[in-house]
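What follows is one structure encoded as structure tokens, with my remarks underneath.
With one protein chain withheld, the remaining protein chains of the complex are depicted in position.
Moving on to chain A:
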Amino acid sequence: MQGILRIENASKSFQAPEGGVIRALDNVSLTVAHNEFLTLLGPSGCGKTTLLRAVSGFEDLDSGEIYIDGQPVSDQPAHKRPVNTVFQRYALFPHLTVERNVAYSLEVRGTAKAEIRERVGNMLELVGLAGMGARKIGQLSGGQQQRVALARSLVAQPKILLLDEPLSALDKNLRHKMQQELKTLQHELGISFIFVTHDQEEALVMSDRIAVLNGGTIQQLDAPEELYRRPGSEFVARFIGESNLLDATVVSVEGESCDVVLTDGTVIRDCPVNGLKRGDPAKVLIRPENLVEGFGQSNPDERAGHEISGTVSESFFAGTDYHLVLACKGLPPVRASLRAGPGTSHHTIGEQTSLFVPHDAVHLIPGKGAPA
């Protein structure tokens, strides 16, 4: 794939202040397509910001190469690269007006005055700040500053827009609004966005693809749905969404589905096989919202192989859902969220109950994994 951005075997180490070496990037390769919204997701210190700064030109790689639109850029200083950044704290110039902030990249390129005025005007309109050009940065709210930062980095029409946790300073409502606006803006402009965040929900909502980073390596690179439904590793399963991860062994394989047995002897049937063979160890991933009550009511035989029974150890109502924790002998606590609709009711603590795992609601992660 000839993308707008290609990163090949990027590695970068830092000297830790306490001594020793931190591997911020460990042989990372990645291709970003034209007009793609790609998110770099990971806990702090996973290397996502380092990767972004390597693309923008503020970090030199120890080894590896970065190609923007087919051109290697390692020798290009930051100010010559056709990418722009929206910084975490915006980094707007406090001594300039909104207009001059947005015009900055055009002014330093020596663009004609009339053209600057027109493009800055259009840009301010696009981000919803028309008529605010004469204001000083200190007179703007957080959300408005965010928009100025966006306008400033888009006005020069970069090939890629890099966004370094730009929404982390906003309150929750504004953040949701800006998420949608960013996504819309990206569609309208047709520019590739590379978005860095540690907020998995934000990543799921906005991205075409998400690269989950940990310890300087890409754990998995996939579309949000794929990543959520079929995580490739225990780390990804735990990092994205709520999860129950149960140790299991494959007992029989039949075509594309298999049966597994959990550590307490419970059998779960009809799991997608995911390349596993009889006798292989696996982690069973069951999302709390995939557990249901009342399964196979008409035919009790159907329930066999889809049932987890235990004692309710925690139970609370959270508006749209009832949250339960089920204590089962020989298993770690199993969490479930049951949709609060007609027919569901509150479970009291101490109650014996059974929850059901529907077909295809289970994902198997090969290998034993780290003990939970």
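By our rule, a residue touches a chain if its C-beta (ideal position, glycine included) is under 8 Å from a C-beta of that chain, and two chains touch if they have at least 3 such contacts; residues count from 1.
Heads up, the rule we're going with is that contacts and distances are computed from a predicted model.
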Hidden chain of the complex, named as in its UniProt record, picked from "Spermidine/putrescine ABC transporter, permease protein", "Sporulation protein YqfC", "Chemotaxis protein CheA" or "Probable glycine dehydrogenase (decarboxylating) subunit 2": "Spermidine/putrescine ABC transporter, permease protein"
Residue of A:Gln2, A:Asn122, A:Gln139 or A:Ser252 in touch with the missing chain, whole complex considered: A:Gln139
Chain not shown: contacting residue from A:Ala156, A:Cys258, A:Cys271 or A:Ile286: A:Ala156
Which residue of A:Arg89, A:Lys113, A:Lys329 or A:His359 touches the chain not shown here: A:Arg89
For chain A, the residues touching the chain missing from this view: 56-58, 77-80, 83-85, 87, 89, 91-95, 104-105, 107-109, 136, 138-139, 152-153, 156
